[in-house]
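Structure first, then comments.
The complex is shown incomplete by one protein chain, all other protein chains being positioned as in the whole.
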Amino acid sequence: MRHTVEQPVMARVMEVLDDAPELRTLWLERKMKFQPGQFVMIWIPELDEKPYAVSAQAPGHIAITVRKRGPFSTRLMEMRPGETVGVRGPYGHGFVPKPNGAIIAGGCGLAMVATLKEARPEMPLFFGAKTADEVIYRDRFPDMEVCTDDGTTGYRCFPTDRLRPRLERGEFKVVYTCGPEVMMRAVFDLCEKHGVECQAALERYMKCGFGLCGQCTCGDQLVCQDGPVFDSKALRRMEEFGRSARLKSGQKVTLKQYADGRSC
Amino acid sequence: MRHTVEQPVMARVMEVLDDAPELRTLWLERKMKFQPGQFVMIWIPELDEKPYAVSAQAPGHIAITVRKRGPFSTRLMEMRPGETVGVRGPYGHGFVPKPNGAIIAGGCGLAMVATLKEARPEMPLFFGAKTADEVIYRDRFPDMEVCTDDGTTGYRCFPTDRLRPRLERGEFKVVYTCGPEVMMRAVFDLCEKHGVECQAALERYMKCGFGLCGQCTCGDQLVCQDGPVFDSKALRRMEEFGRSARLKSGQKVTLKQYADGRSC
Amino acid sequence: MADLSVSLCGIKLANPTVMASGILGTTRLLLRRAAASGAGAVTMKSVSLLSRGGHPNPTILSFDAGMINAVGYSNPGLEETLKEFADLSDIPAPLFASVVGQNADEFSRVAERITKLPFAAIELPLSCPHTPGYGTLAGQSTPEATFEITAAVRKVTDKPIFVKVSPNVPAIGEVASAAEKGGASAITAVNSMGPGMLINIEARRPMLAFKMGGVTGAALRPVAVRCVYDIYKTVKIPIIGTGGVSCGAHAIEMMMAGATAVGVGSAVFDGGMGVFAQIAREMEDWMDRNGVEKVEELIGAAHR
Partner (left out) sequence: MADLSVSLCGIKLANPTVMASGILGTTRLLLRRAAASGAGAVTMKSVSLLSRGGHPNPTILSFDAGMINAVGYSNPGLEETLKEFADLSDIPAPLFASVVGQNADEFSRVAERITKLPFAAIELPLSCPHTPGYGTLAGQSTPEATFEITAAVRKVTDKPIFVKVSPNVPAIGEVASAAEKGGASAITAVNSMGPGMLINIEARRPMLAFKMGGVTGAALRPVAVRCVYDIYKTVKIPIIGTGGVSCGAHAIEMMMAGATAVGVGSAVFDGGMGVFAQIAREMEDWMDRNGVEKVEELIGAAHR
């Protein structure tokens, strides 16, 4: 038997931090080696198990940052220190760091790129949120360029608007992105226009997390295993990127129907 | 899973040598590391699978020496070069070589100690057979002291008769033996009398060969795993040594009933 | 060079490997990728009349001796499936449909529509051990139900029907016989074993959301081989031997037990989609070393 055992292992919740009204970071007691862009499966017994980015790390600990959505994320955010969740992973392929990069994130997509920014602090980070309340990690990344839809803090524009002129000036060779897929699609199109490589962390409905069930497919790629980070070459071949995704049943729907208001 | 896969692997019969009218050596194409005194399980598909000493080795090859007994050994001796048998093993614990040793074997028990003699050619080898016809490995071990029951060759006595005076003179610190169990018991008793260590390779009916089925038990030892070679300390504790053995069903019978004329 | 091709109910496979149902078979593009990666044939994920979300997660886990799953037949339902697989022309290997239902009527309603798609055959899993309303839990694994469902589907399609049987029945030969009498063209043996359960002792809870699930992979192999052996003795139609195959030697073992083609599922976990080509290559090497020219010569060899 060559294969590894894929089972959730319980980890204690050590600390729960309020990042924003509907965003919390959970610090978990778990030693883990991972690449920025990889994810873990978080299990709440008798409820469900879903993918989350590893949003931060400290010796013997990892963190996830959860946005309130449905019943699972709501229960996860209600976790108190001392309670446990199951963790398996890390899974997937992360970002491939290269020189002259920039990071652009939207909403809780910032969780996915946060450890990349930490690994490469020299890279500029553009971040977009709906409103001031939803801006997270401000202390963690004081140099972050913040944009809000309503201008309650930072620039009143999309972060792509801040990225565009600098791309035009040829400042970056590669752009890393995670956020709502419409945003990532816009970033990718911008990069294509300027001949710059793009690495985007996609999100699809996941079950196994390790490339067996075919649930998380986008084009002929498996987001859990071939991704979640895809480069320009792969993104170009994905008709579904920025257009459609599949529900839990496998039904193909528009991104709008899929995300239905999701911000990351 | 830690465990190794225990399954017979087919090996080609390369050469079949007539050692004596009812004794043949089969050379098998098989690379194997083993200790003198260990054994292999030989499988003939759809017939049975039984234990045999590794009686000789050459690069990429091992040999077994088979005495004609029942249907299995008879079929084994009929094997022609090019046919295959299954081999698994080696199993058990072999002889522990020490200085100032002697080897004493009876019948095809010589097969079990032959590689020990080869590893330690300086050790004297006493060998007993019923008659001249049954003397094997003569060319292989020119210095072997041969005894026959009928005096048709070598000394007309038991090999123990040749060993005794030299034990009395304190020539040996350890005696290695394999042969009919009555002979091994006599050797052991002799060694005990002279305060000399004895290592005897026992034979019991075997099935698994790796310590699970409890078939090959002698005292509270498993001949397949704890043995087949036992030292004086273990032999002393074995009430059954030299007295009784168990049939395939597990029924305890006298050695006489068990061996029923076996010579090794 | 050894000839790995087999003819399964008249369908030509370039090699005997078949991607088993429920593994990656959710979309046309994934089937295409698996076929392009070297699978001899590929099977779609089972489709039911109505869309199903399946069980909550975890749905698939592995343990030290194999895998366990309770996916619960998640699929977008018949109508979406008809759209998804309408055009299969660019897929470089034969494709098999997989149809499930809660009763014979539902099976034939779905099969009647699916048969219009360009699949080469229709598989009927009567044997899932962990989806209420379907398979073993709906009593579909008995010889009687097997006959009834197979015969019902036989009425609505001219395509080869593969009946997929459960290893968890007392007399698998009888089930295969019933399928044959009902009009099955081949037997797929086997579906997942058990069900089994894994408990997380820290959480003190079963790990699969459905608590129990089918056991597949290495743990299943000897049972699957025995099932194929038994079925080969009982029926005349070909067998797609499935369960725990992860290398060429396993595939050859399956064929010697009586399989004409060899299903591969859990091995994708370790080997990725390249596992089909890898298995085929290993079979070829073995055949070359052993002077076997046509892989079909190996079918049932252990019986002779």
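For clarity, chains are labelled A, B and C in written order, and residue numbers in each chain start from 1.
Here, a residue touches a chain if its C-beta (ideal position, glycine included) is under 8 Å from a C-beta of that chain, and two chains touch if they have at least 3 such contacts.
All of these numbers come straight from a predicted model, not from anything done at the bench.
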Chain not shown, its touching partners among those shown: B, C
Chain not shown: contacting residue from C:14, C:156 or C:302: C:302
Candidate in contact with the missing chain, chosen from B:177, B:215 or B:232: B:215
Residue of C:169, C:239 or C:280 in touch with the missing chain, whole complex considered: C:169
For chain B, the residues touching the chain missing from this view: 1-10, 41, 43, 45-50, 84, 86, 206-208, 210-215, 217, 219-220, 222, 225, 246-252
Touch residues of chain C, complete complex, unshown partner: 63-66, 68, 136, 168-170, 193-199, 201-202, 204-206, 211-212, 215, 217-223, 225-226, 229, 244, 249, 252-253, 256-257, 286, 290, 301-302, 304
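Convention: only the chains that are shown with their structure count from here on.
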Labels of chains that are neighbours to chain A and to chain C: none
Centroid-based (C-alpha) most distant chain relative to chain B: A
Centre-to-centre distance between chain C and chain B (centres being mean Cα positions), rounded to whole Å: 50
Geometric centre distance via CA averages, chain B-chain A, whole Å: 68
Of all residues in chain C, the ones touching two or more other chains: 64-65
Shared-contact residues (touching 2 or more other chains) in chain B: 1
